[in-house]
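For this depiction, one protein chain was excluded, whereas all remaining protein chains were kept in their positions.
Chain nomenclature is as follows: A, B and C, assigned in order of appearance, with residue numbering initiated at 1 for each chain independently.
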Amino acid sequence: MSNRLINWFKFASPQSFYPLAGKMIPWFWALTAVFGIAGLWLSFFVAPTDAVQGEGYRIIFIHVPASWMSMFIYLVMAAWAGLGLALNTRLSGMMAQALAPTGALMAFLSLWTGALWGKPMWGAWWVWDARLTSELILFFLYIGFIALQAAIDDPRRADKAGAILALVGVVNIPIIYFSVKWWNTLHQGASVSLTKSPSMAQTMLWGMLLMALAFWMYSIAVALMRVRAIILERETHTEWVKELEAVKR
Amino acid sequence: MSALLAIVRRDLLLAMRRKSEMLTALFFFIIVVSLFPLGIGPEPVLLRKIAPGVLWVAALLATMLSLNRLFAADHADGTLEQLALSPTPLGLLVTGKIAAHWLTSGLPLVLLAPVLGVQFDLDASALGILVGALLLGTPLLSLIGAIGAALTLGVRGGGVLLSLLVLPLYVPALIFGAGAVEAHISGLGASGHLSLLAALLALAVFFAPWATTAALRVAME
Amino acid sequence: MIWNSPAEFFAMGGYGLYVWGSFGACVLFMVAEPIMAARRHKQILRTLRRARIAEDLDKEAK
Partner (left out) sequence: MLSVTDLACVRGERRLFSDLAFDLAPGEWLHVQGENGAGKTTLLRALVGLSPPAAGEIRWRGAPIGRLGEDYRRELLYLGHHGAVKEDLTPLENLRVAAALDGRQLDERDTLATLHRFGLKGREELPVRFLSAGQKRRVLLARLVTRQATLWILDEPFTALDVKAVDMLSALIGEHLAAGGMAILTSHQTMPMANGRAVKL
């Protein structure tokens, strides 16, 4: 084993990651605030009214970032899970477990905002639009992952089982997305799409990008917070946890 | 290869000794399908339209019923450990078990489908497509379901959890399977749907036993 | 500035319910989630502290 690899493993040990994550969290919150405020300013005070959808289109400034994050987090989660399966590192499983609720929240927000956009635009809270339907199935996949991990008592087994499920999910997501799209065109589903309709002005794009960055930073911050709790829960019996300042007090 | 045949033969023999379990799932399929006209009404046009979807959803649910037992019995009496410790690769034995599952739970659905399709006023050519789609699709259900069955092996509330894990993964099979019949009825031709189903099946035959084996090893640790 | 009055801003051109419903839910959940994560962290720290005190008491008793 090369020297560099050992360093990597040291960094990936829960013991050294716990304080590191603690130091990183405030920075990610600060970035979330900066990008969030800039993004909200652009999306509410700079971006002009849309010719077709009026002010209603402003929902895309959170709908699109939430959808992006829900998919991206699943990929990251599966990557951590696969890493854990391949290298047997303890931290990987914890990271995957910490990311899942945030990913589920993003999928839920995407569905919620999609429904609130759909009511005035399509006249219905729910339309079997290809994107919304795929998002719904993605939400189910997250719930399945969380439920499976919650049902297994042994954390090591939970990690491995979750990892296999996440990897199976990753293979399936493109297939599901493609099949839903195919099904949607066959049934002539909703023709007005939430993301395509506004003639994308430069400012709108920037607003969306900034909001996506804010969501991204938020996800990292909150996942790090959760992983810190998970690390302590799982390493309760180790010496380093007993020697933590916060525990000694 | 002889070991693969041996496990298929063993599981078929066990299924024959416990016919009631197999028949329960089959009758569940028949009853669910027969309930739909009672709930929706007997107009032939409407029934023809919902037939593929109803038959497919009922097939998914009937498969779920039998999936629970795919590995659970072997796990409980310790024979699964013996399979894992046999000189034959576990992946091969798992493939055999999945094949036996299809023969005992998938194939009977395929054979029954035309009879039930008649209840929904489907014509002969549509029935042919239905059988073809189920023939390609039900092995897919067994393969994907096996992963879920292995993951939830010995887990609290495994049965409900299994449906939660597996049903979302069944979406493509449902869409292409039911879509094939619909496309045929509406005159679009079912070949596209059927070839996509076949492609999915090829992919699943390659990956699913492997993932199932990995999940079983995790469950036995 | 594209808004003439706060009232106009909150009405969102008649889409107020939908726009604020979306952003409101977003803010609500994104505030609640970190709070829940922080509470989970505090909870486990409290448990660990108690375990430590119990250990100390055991030592004193001996």
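By our rule, contacts are C-beta pairs under 8 Å (C-beta built on N, C-alpha and C of every residue); 3 or more make two chains touch, one makes a residue touch a chain.
Bear in mind the structure is a predicted one, so any value in this text is a computation, not a measurement.
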item: Of B:Ile7, B:Leu26 or B:Leu70, the one touching the omitted chain in the full complex; value: B:Ile7
item: On subunit B, residues whose C-beta touches the chain left out of the figure; value: 2-3, 6-7, 9-10, 13-14, 17-18, 76-79, 81-89, 93, 220-221
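One rule holds in what follows: only the chains that are shown with their structure count from here on.
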item: Distance from the mean Cα position of subunit C to that of subunit B, given in whole angstrom; value: 43
item: For subunit A paired with subunit B, centre-to-centre distance based on mean C-alpha positions, whole Å; value: 32
item: Subunit A and subunit C, separation of their C-alpha mean positions in angstrom; value: 17
item: Sites on subunit C touched by subunit A in the complex; value: 1-3, 9, 12-15, 17-19, 21-23, 25-26, 29-30, 33-34, 37-38, 40-41, 43-45, 47-49, 51-52
item: Residues of subunit A defined as touching subunit B within the complex; value: 85, 137, 140-141, 143-144, 147-148, 151-153, 156-157, 160-161, 164-165, 167-169, 171-172, 175-176, 178-180, 182-183, 186
item: Contact footprint of subunit C on subunit A as seen in their complex; value: 44-45, 48-49, 54-56, 58-59, 62-63, 66, 101-102, 105, 108-109, 112-113, 116-117, 119-120, 218, 221-222, 225-226, 228-229, 232-233, 236, 241-242, 244, 246-249
